[in-house]
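Up next, chain A:
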Amino acid sequence: MTELSTTLFGLLIIGAAVGGAAVLTWFERRLLGIWQDRYGPNRLGPFGIFQVLADMLKLLTKDDWVPPFADRFVFILAPTVIVIVMMLGFAVIPFGPELQVIDLNIGLLFFLGMSSLAVYSVLLGGLASNNKYALLGGLRSAAQMVSYEVFMGLSLMGVVMLAGSFSLRDIVLAQEGLWYCIPQFLGLVTFTIAGIAESHRLPFDLPEAEHELTAGFHTEYGGMKFAMFMLGEYVGLILICCMMTVLFFGGWMGPLLPPIVWFCIKVFVLICFFVLLRAAIPRPRYDQLMGLGWKYMLPLTLINLLFTGAFLLVMES
Partner candidate 1 sequence: MPKIRIDNQEYEVPEGANLLESCLSAGLDLPYFCWHPAMGSVGACRQCAVVQYQNEEDTRGRIVMGCMTPVTEGAIFSLTGDKASGFRQAVIESLMLNHPHDCAVCAEGGECHLQDMTVMVGHRDRRYRGLKKTHRNQYLGPLVHHEMNRCITCYRCTRYYRDYAGGTDLAAMASHDHVFFGRHDEGTLQSEFAGNLVEVCPTGVFTDKTLVGQYTRKWDLQSAPSVCVGCAVGCNTVPGERYGKVKRVHNRFNAEVNGYFLCDRGRYGSGYVNSDTRLPYPGMRGAEGRFTALNHHDALAEFERLTVGRRVAGIGSPRASVEANFLLRSLVGSDSFAPGVSEQEQPSLQRATALMRSTPARVPSLADIESADAILVLGDDVTHTAPRVALALRQSVRNRAYELAADMKLQPWQDAAIRNLAQEQRSPLVSVTPGSTRLDDVAERTLHLAPGEIAEFAFAVAAALSGGDSAGNPEAAAVAQMLRDARRPLIIAGTSLCEEALLDGAAAVAGALVSREADGTRAPMLSLVVPEANSLGQALLCGDDAPDLATLTARAEAGEIETLIVLENDLYRRGTGEEIDRLLDAVTTVIVLDGMDSATCSRADLVLPAASAIESEGTVVSMEGRAQRYYPVFVPGDERHSSLYWLLCCLKAADHKHFVDINHVDEVIAACASAVPALAGIVDAAPGGSYRSHGVRIPRQPHRYSGRTAMRANISVHEPKQPQDEESPLAYSMEGLNRDEPGSLLPFVWSPGWNSNQSLHKFQDEVGGALSGGTAGARLIEAAGPTTVPEAATPSSIDAATLELIPRPAIFGSDELSARSAGVRDLMPDAYLELSVADAKTLGVEAGDGVVLGGSDTAFEVRIDPSLRRGCVAYAPGLNGCIGLVPRSGVSLSMAPDWKRRDADLIARDGQEGSLS
Partner candidate 2 sequence: MWEAIRSQLVTMWTILQHTFTRSETVQYPEEKPYLAPRYRGRIVLTCDPDGEERCVACNLCAVACPVDCIALQQATKEDGRWYPEFFRINFSRCIMCGMCEEACPTNAIQLTPDFEMCEYDRQSMVYEKEHLQIAGTGKYHDYNYYRVAGMAIAGKDKGEAKNEAPPIDVKSLMP
C-alpha cells in the first residue's frame, strides 16, 4: 500500500473503531436487555439506535469540569492515554490479506505493549482524582493488570511457537489448515480471561466496581473525559475480539464471503460472547480475582507452553 492509502486506511480504522464502540454501547444494552427479558433502549429511532446519538449529544454537552482538588494535568491526560493506546493497537491487526495498517514483524509484542500501557490511564486517572474511591480503583486496576499481563503474554506464546512468527499476518496465514483455537484451546481460554481482565469489563470490572467504589477510578470524571474512558473500554473490547479472531479463529479466512466480512462476523460473535459473560457471570471478590490469575491461569498457561513445546519437539524429531 502507498503511504497515502495507509494513512487513509489508518484513519478509516480509527473511525470504524470509534463508530463501532459507539454503536456497541447501544448494542450491548439491547443484548443485555434481550438476555434479561426486557427491552433496553428502544425509544429513539428504529430499535432505539439513535440512543447512541442522544448519549453522545449528552456527553458532548456536559460541563467539562475538573475537580478543584484534582491534579489538573494528569487528570486530563489519563483518559486520553487509554484511547490513544487502544487505537494504536489496531495498527497491527490484519483485517484481510491486504488490509493492515502496518505488518510489523513484532506485531504481537506491539499489541501487548500497547495494551499494557493502558494501565497508566486507569492508574493516573485514579491517582489524579484525589478521591479515595478513585485511588482504590486505580490501585486495583494496577494490580489486576500487572497480574493478568503476565500470563496474557505467556498464553500467546503457544500460538507464536506454532506459527513461528510474531507477525500477526504470518500467524493468520499459519492457520490455513487448522484454527489455533483447537490446538491452543488452553491458550484461548487463558487469553480470553486475560483479555476481559485487561479491558476491565464485567465480570472483572473491579477497578470501577460500583457497589464498593462508587465508580472506581472514574468517580470524579464526567462529560467528555468520562466518555473517553468509556470509549477506551469499548475500543479495547473490539481490539481484544480482533486479536482473538486473528490469533485463534483464523483471522479473515473463511469460504465464500469476502475476507473482511468473515473477519467482521468473527469479531461480532466474539463481542456477543463478551456481552454474554457480562450478562451471566457475577463479579468475583478481589482476592478471588488475584487468586484465579496467579494460582490457576499462570500455571495453566505454563502447562500449555510445556505441551506445545513438547509437541513441537516431537514433531521436529
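On the choice of candidates, all candidates are chains of the complex that A comes from, given by their letters.
Note that contacts are C-beta pairs under 8 Å (C-beta built on N, C-alpha and C of every residue); 3 or more make two chains touch, one makes a residue touch a chain; residues count from 1.
Keep in mind that what you see is a predicted model, and the values were worked out from it rather than measured.
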Among 1 or 2, touch partner of chain A in the complex | 2
Note which residues of chain A are touching candidate 2 in the complex, please.
-> 33-39, 276-277, 279-281, 296
